[in-house]
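Removed from the display is one protein chain of the complex; every other protein chain stays in position.
And now, subunit A:
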Amino acid sequence: MAATRAGPRAREIFTSLEYGPVPESHACALAWLDTQDRCLGHYVNGKWLKPEHRNSVPCQDPITGENLASCLQAQAEDVAAAVEAARMAFKSWSAHPGVVRAQHLTRLAKVIQKHQRLLWTLESLVTGRAVREVRDGDVQLAQQLLHYHAIQASTQEEALAGWEPMGVIGLILPPTFSFLEMMWRICPALAVGCTVVALVPPASPTPLLLAQLSGELGPFPGVLNVISGPASLVPILASQPGIQKVAFCGALEEGRALRRSLAGECAELGLALGTESLLLLTDTADIDSAVEGVVDAAWSDRGPGGLRLLIQESVWDEAMRRLQERMGRLRSGRGLDGAVDMGARGAAACDLVQRFVCEAQSQGAQVFQAGDVPSERPFCPPTLVSNLPPASPCAQVEVPWPVVVASPFRTAKEALLVANGTPRGGSASVWSERLGQALELGYGLQVGTVWINAHGLRDPSVPTGGCKESGCSWHGGPDGLYEYLRPSGTPAQLSCLSKNLNYDTFGLAVPSTLPAGPEIGPSPAPPYGLFVGGRFQAPGARSSRPIRDSSGNLHGYVAEGGAKDIRGAVEAAHQAFPGWAGQSPGARAALLWALAAALERRKSTLASRLERQGAELKAAEAEVELSARRLRAWGARVQAQGHTLQVAGLRGPVLRLREPLGVLAVVCPDEWPLLAFVSLLAPALAYGNTVVMVPSAACPLLALEVCQDMATVFPAGLANVVTGDRDHLTRCLALHQDVQAMWYFGSAQGSQFVEWASAGNLKPVWASRGCPRAWDQEAEGAGPELGLRAARTKALWLPMGD
């Protein structure tokens, strides 16, 4: 017999039946690091960039602390070099037909397939995540992403006609992330013709490896550039000329700060913030399966963050018992061990958990920890926190990985109130075997993704994103593509930064206005007041401002709205919102058509007012007719929104819902006082939003004429119109925390202020930056861009089975 390889321990294991180590060799990862002499630079324009005189940061094994390589830290000039490379590459990359880009992406997918062992061992080695999750999950999904987006690229000319790539995209990734987060964003960007500069945190070799694999494919070396450097480079990258969009993925407060600092800058900003998820466990759920959902969400290396767990009171004890039982069987250990559920995510993550747990305990919470976990740092045991008082500070902050905070609820209605009572809106799952209840909860949750009786499923064709303070950028599916597109013919976004704009005083004071004499002219006296809650009301300030016609005569007085009027208008809009959002698209269309008919009846009055503002009679009549057409068009268009997706490996549909944003604030442009007002009002209402509008400052009277019809046609509060000082009203709306989105068509300074102020609740903002818009043209006045911005997407996963 050959030499015996058996060790002495078999006897003990036979009795104890314990698990042993299943180490995965990471020799190939080390060999790859050796090809770089254990010194990683940046990968720019298809070449390694290793500039001299740079600081370096060690890349360490998060568990052993062993130094794996040193990573050079980029400086401003390296960032500039990367952006320049991407800018040059953009010219040819975007000019090629989509099929060529599709080929490149497919080839990259094949390269990944051939070198997947290198990819998964390197990723697991440096991030500490369980290798099984990287190998079976991330690497496979990365290939699927490339294939899916290759298909999108190949059909781009037909499917996305009327859109063009933005340009160079700056991608910013957080300190702890899976390389998949990068894949989710670079795939759609590259597919539609953008090029990318990714700024990754110090010591992240996997993105560099991916960039190398892509660069070595040949003809398009500069499309994907990766530089690594500290967070202080973020503003430098974002303000590089040529960067058209910054996609930021990371912590909430960093995103907020970036939103403020990028106000008025050239680059558009897409935010994906926070990692917390939510799980709703009702009393009709398969509790054992729901417990596995909790494991998937928080106690595996699949989910990125912690979990807020809401359990129906009647099954609280049973669910807690099963959770605790299950926790005892979880295993944690070195990520490169093939039989662990959880790896380790470094010392910083560990400290965060400890702080959270200590604080929760001091605030009265019970903490349960279990599992087969090495006791030394940086391992964190799976943690279950319960009895945390709802008003305590810990209940408000984001739950870190691997913590689950459980709290009870009594009824489904209460569950929705609790679940929606947080500023975060990422993802959630609903566990209920009652179809009606599950759908009620799924539709009612204010989040980007809802899984019914599952948690954490992902697919390239399903859009993933969030709402509220989780940021409104999307990846995957059609929504992911639109992130990197803009309507064809739109000029490249330019900086409208005004360094001396004082955010504290912009629009703070309202210049006082004096009586300017009586109204004269042939037209009847214009309506007076603020249109709030379905009727004309006197302004809080009890003063008015004169409006002059094109020849300088007094056309009429409008009410001088202020902060309190905005508050009242937003409240009225909120009251009307549930009723309006709950209407079918058909019912909403019927009301928009009724308003269109009313406008046509009022045609002569409207046209004569437009004439007094200097329009030719024919043009004025045309504007009224076009306005009525816009109302009808949006009413019809919104019938065909949302669709069903089919996902590989899932039986059952995924619904892509288009839900209203909530209360939408619209500041209308000065020009086209009627058409622009209606063109903005129509899509906003058609998608189920309620609105607070500031009409044209030059001639708000036309909007007020429309209000007379809205008063009879619409339910109260649906559309509210506040006149007054434009900057002041803009300020009030932009700073309002309970306005869910804002469209601003006005000055560059106003745009900058709106972008800055939106950081408060991270409302999505669409600001014109002082650029005029051709409202009478179909593309700019009624294009698909308005529809995209008037609603948000929600993906609702509905797995089926008997």
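In the analysis below, a residue touches a chain if its C-beta (ideal position, glycine included) is under 8 Å from a C-beta of that chain, and two chains touch if they have at least 3 such contacts; residues count from 1.
Here is the rule we use: contacts and distances are computed from a predicted model.
Chemist: When you check the chain that is not on display against UniProt, which of "WD repeat domain 73", "F-box protein SKIP28", "AP complex subunit beta" or "deoxyribose-phosphate aldolase" does it turn out to be?
Modeler: "deoxyribose-phosphate aldolase"
Chemist: Among A:26, A:87 or A:132, which residue is in contact with the omitted chain in the full complex?
Modeler: A:132
Chemist: Of A:58, A:235, A:338 or A:374, which residue touches the hidden chain?
Modeler: Only one of A:58, A:235, A:338 or A:374 touches the chain omitted from view, namely A:338.
Chemist: Give the residue, chosen from A:289, A:396 or A:646, that touches the chain omitted from the document.
Modeler: A:289
Chemist: Footprint of the hidden chain on subunit A, which residues?
Modeler: On the subunit A side, contact with the omitted chain comes from 1-14, 17-22, 132, 136, 284-290, 292-293, 321, 329, 338-339, 341, 431, 433, 453-454, 651-652, 799-802.
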